[in-house]
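Just one protein chain is left out here, and the rest sit where they should.
The block that comes next holds chain A.
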Amino acid sequence: MSQTTPEQINSSSTDLVDKNGIIVEDLVFSYPNQNPILEEISLTLKPGEQIALLGKTGTGKSTLMENLVGLKQPNSGKILIQGISLEPKNLFEVRRQIGFGFQEPNDQLFMPTILEDVIFGPCNYGVSPEEATEQAQELLADFGLADVTHRPVHELSGGQKRLAALAAILALNPSILILDEPTNGLDPWWRRHLAEILPELPVQVLLIASHDLNWVRRVTQRAMVLQQGKIRVDMPTEQLLQDSSVLESCGLPLDY
């Protein structure tokens, strides 16, 4: 069994000429007066990669992703997004590079209609409402949501909300897309539809946290497993899912 160890990843990151993508070095995160949730996490996500972030519930997947988008500040360590160090003073600029999809799309669709939601981000970044509306309508049409652009969000189905939330994120043309449990609450048809769409998106890096092992097998080529605050395993997705001893040692189900 061959696995890339965190140490190997760490040493290779410093040799990278191309600093695009995400580079994390020795990230430590804990809540005040609590044990660390993330311990010396180091990883590199290169342009062109589609990566699954796996692990049991409560291992810190969402926490790691929230650190990557600056929603949480690490205790120590470094995060580079497209070569720019993620710091509180430059969050506004860096966040334009990253699209983050929440577990619950209702938390992400906060305007009365989905068209308003999709133009929300671009308008905050200086795009005129007319231009943002035109781009939003094209994007929603690409996702098959042209007929519901003016519908209230609460009238959409779960799958439509998921796609609308994705459109709202992509409206800013991010180069990195991070999705937290994107198949939650979706029926098989929508899961398949999402699996077809995601690889075609114009993003350089796609990072997905998911419990749906069958689904990530279709969408990602690389998988990392988070366990007890560290990246325990980092290997090709297919190889991981075929190795029952690794799955077992990581606490992942064998009968997925």
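Please note the rule applied: a residue touches a chain if its C-beta (ideal position, glycine included) is under 8 Å from a C-beta of that chain, and two chains touch if they have at least 3 such contacts; residues count from 1.
We take it that contacts and distances are computed from a predicted model.
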{"item": "Name of the absent chain as recorded in UniProt (options \"Spore coat protein JC\", \"NADH-quinone oxidoreductase subunit A\", \"S1C family serine protease\" or \"Cobalt ABC transporter, permease protein CbiQ\")", "value": "\"Cobalt ABC transporter, permease protein CbiQ\""}
{"item": "Of A:Gln108, A:Thr149 or A:Thr183, the one touching the omitted chain in the full complex", "value": "A:Gln108"}
{"item": "Contact partner of the left-out chain, one of A:Leu43, A:Leu64 or A:Ala168", "value": "A:Ala168"}
{"item": "Touch list for chain A against the chain that is not drawn", "value": "66, 69, 71, 91-92, 95-96, 98, 100, 102, 104, 106-108, 110-113, 116, 120-121, 123-130, 132, 152-154, 168-169, 172"}
